[in-house]
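Here it is, the structure in full.
Complex shown without one protein chain; remaining protein chains in place.
Labels run A, B and C following the written order; every chain starts at residue 1.
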């Protein structure tokens, strides 16, 4: 019942969890190259937030009770490590679901609130585990030839349930404490066993995490971004995991099966959009820096491209502000962002992201992928030549410019950049999902009334 | 010193003004087809707002003193006729300029405030007159072979100045009371005579308005939009017009020459964006109505296109909300919208408008331009056939659907639609101007700092 | 059995046909404003091509027997009036269908060849009549509450069939001789009566054409494009029209029902793309002319926009060349353009057309819609002022520039421009249809093999 330090966090992960990476069991997370950066970042986050005393709790456990508080959380979030971000998002999504399923399922809602308190009081880190393996996309869960491709209840016991399945794209799973499991989609009559939401500790028997990573293995100087920002990606296997009732939030009530995914989608898109806005500004900054380093910052077509990037970043941020300004209150007095603005922002930000990256590549030039390695700069004879030829003018020396190219490559045109291109697009669902949700929450009747009035058909 | 009724407004235009249309002098505005709709709309606006008493004044003369008041004005504005909109915008732009040139040019600022009071107290309608003829765009005002292609002071008298030139694209000039004249661009040393801002009554000697119009001439039933919303477009000739000092707001101070255009640009783009947001919703509504009338509203690619239109309208509105939420206060306590968000919204709204129109055309089908005339519906023998074949199902009769097609054509694919395509793009300057201004007001140093930090170059 | 002169053509239309326009029966086509231009254009086409003698026939009746001949036809086509274009396209589409339904339906194929000879020998003009009223788009022909919303056989007689229905978007119907009727879509078992293709003279009893038009009514000088290029648009009612067997090309064989539409689609898209290529070049030319007239032709962002228009026009033309170079031969030795390239070209050309128009509007400026009327130029006192202020420099006088603005408005931002925006998009089916057909004709197996090889999965 207290906040943890970074050291306590590290110790807490030595809990018997099972992690596999590149074909081998990981015996010690702390010494494995796939996890070093993540552990450091999360640990630093614990240390930065740590306050002593049994009543202390992290700001990432705050429930917004006004649009202003919602805005505060979003601004804080940009400074948090990704595990802390997903903890906040995942738990707020759970609370959103609680508000939406109450009063019909008041008991589940109560358990969610208790679980929230449990995580807060023990300063745990949680990841949402939503995407199922899904099998053949044309076929519903109940029609798959392998019923486990959607996570399901395989046994109902007096004291709880047993679940089986796999959850994909679970960033940070291996370095978190809790998995918040939810149905990936709406379930229909006959699919009650697949309508399951619950919380599972990462070290529960039957849980295995197969980890992948875009962390660079070597030449860290050539990877200034990914060497400091990488997070592990987990493929989570649930091999008949027992969950006690107190941690079960849905177990067959198909009418609520989509509520969890919708609630999570909202918070994931909000967080994703907040990052898109920041990444938008970062892309602008990189474009301006490299243009200045190249001496092209006054060239007309370069200025136009940067202006388009400016407008992109501004529109994402504008819609984000509108999502908060138009936040809606639950009966509990909790504030959730506007679904309409959040989805519109996420769709636009994700859809145009690749074009903004293209602008940066067009502005920067081929040296983004062909600049010599930072280690070449230290070669006794060759290093000076690289400095000479990568330099452009007073104030822009060859090393600075070389480092800038590597940062652009690492951020947008290498493993981390590729991970980002895909993740930006897919987080909270692909473009189709965003379009769908935006349309669903749009006041279509008002738009039709406006159109009828214009057409002189309002009387009909 | 009182508000006018519609009737008083009409009478006030019989003031000796000179208007030419289609090669002929217009003797009587009220009976000329190019002005009938406009006079009716403006007159109705007067009647709707009219309150008796010497102290009454229209809400379009309100100066916003908080973001909330700014938002109120924007919402009201959507219900006003265009002349009232430009009156509000033009005068707020003048006040913005006043705030920006003070204290250096305090006397001009005082005159502007007096002029504002004059318009408010007499319930006048004003149009901004900014775009000059411009001659050869490569050449500055002082280098043109005809010096009059930029409006200029041709004589300075003890009691005022004499101006000569032409002002283009002056919507509603012929049905307004006042021309608010401003320099179209920044002037340089040696171009003092072209740095002129002033107010001129429409009936001042030397003023001629050559009017054009996209008002339909006949078959009004086939033009449900443009027959009710058209506004005259004026080409204003200033043939040595005398302006007394009290109405001169700039006369040679080149350092302020761009301030007026920038101030007007801000308000024009704000108003333009407010209309774009509404038009965005209207396009969505028309698309949904015609899809429902055709029976295609559940077809996947139709839904996707409508969803893209929804996102468009939402993003414009989101950035507009952000422009107001981030409004900036002048020393006078007047609130002006954020330049950055306003320009980003205007650019996006204008740049994507033609694609949204394309979506509507793609959804609606060829009958947008080939539907029979409403008058054909009344043909004794043929009318029933048209009703039969334009009908699609219960609830969608042939006349309703035919009228809907005409509204779409009139709004987006005929004279009014074409005027709108061009005007949306050009109001407040073309896309290049919006990009320029957005970039200028963007916090580039913050973006560069963000990028430097990401690149590990923050210490440099 | 001879070619007609323009005069003979005019006389041939006095054949008892029934045309309605704006609610009234048209007694005399030649004297009605909706038809004057069309009759003049078509008549001139007859005169230009006329050669004496019983064996003479127009080049628009040529069947291409090599890619080179196909290319020749496409180049000629750009110089023909629209009725002649649709005659050629419609008959080549019929022949394409003949080639595709043979040998199964050899009798129909023979009738088509005979009909082709009949049209050629009598120098007739034909329009394809394909789009049905369609009723509720969600419902097949057999399920509509009004069975007539898809054209159908209502009676089978010993000597022929009787058809009922309506055909929409039939450009030039009122000034042509023949309607080539085809099913609008694939028909399924039980829908045999809707699987009907045939040829019907425009003056056949039971045929009524309700005409619409975007021809300007006045101020022709302000409409330099549409006053010379307009074509009537017909809504064709078939009220129990008898068709003798010899002119019936399909009467219940549902397996061929889609063949006609597909064949027509191919030729319509080819012709549409040829026009798009020419219009692309025309848009470039207008953009360059107005930029030169404004003096902005060297401004960087203007040059970039014109370059994008150049690339647009070039890509459309390039794909058109590829469509011809990859033409396919029928067993008869007739050459048809490549479906894949034709559809790709049409899709791209149609999808990007509105953006190219936007570029032109962005380059030209607001005077596109606000330039004074040409008649104002002749006003004794005001005319000189307009000339003065619309002039920009030596070589660009005010009248020339004013006329250029009117041409741009008329071509892209008024009734004709709107008709074009919609027609470009919808001719040969909307964007969805083009995508569908392109995909269908794409060598997907080759692409998959390429991908498998790249992925190292070729052995699978």
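Throughout what follows, a contact is a pair of C-beta atoms (placed from the backbone, for glycine too) under 8 Å apart; a residue touches a chain by one contact, two chains touch by 3 or more.
Quantities reported herein were computed from a predicted structural model and do not represent experimental measurements.
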Open item on the list: Out of A:386, A:438 or A:454, which residue would touch the omitted chain in the full complex?
Closed with: A:386
Task: Among A:2, A:415 or A:449, the residue in touch with the chain that has been omitted - done: A:415
- [ ] Determine which one of C:201, C:224, C:265 or C:365 touches the chain that has been left out.
- [x] C:224
Task: Given C:2, C:310 or C:329, the one touching the chain that is not displayed - done: C:310
TODO: Go through subunit B and note every residue touching the omitted chain.
DONE: 300-301, 304
Task: Contact set of subunit C toward the excluded chain (per top definition) - done: 224-225, 228, 278, 281-282, 284-286, 288-289, 303-304, 306-308, 310-311, 313-315, 317-323, 325-326, 340-341, 343-345, 347-348, 400, 403-404, 406-408, 411, 432, 435-436, 438-439, 442, 444, 446-452, 454-457, 460
Task: Footprint left on subunit A by the chain that the document does not show - done: 20-24, 131, 133-139, 145-146, 148-149, 165-166, 168-169, 208, 210, 212, 214, 217-219, 233, 235, 237, 239, 294-296, 298-299, 301, 351, 354-355, 357-358, 361-362, 364-373, 375-379, 382, 385-386, 388-394, 396, 409, 412-415, 417-419, 421-423, 425-427, 430-432
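Rule of thumb we're sticking to: only the chains that are shown with their structure count from here on.
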Open item on the list: Can you compute the centre-to-centre distance for subunit A and subunit C, using the mean CA position of each chain? Integer Å is fine.
Closed with: 50
Task: Junction residues of subunit B - those touching two or more other chains - done: 432
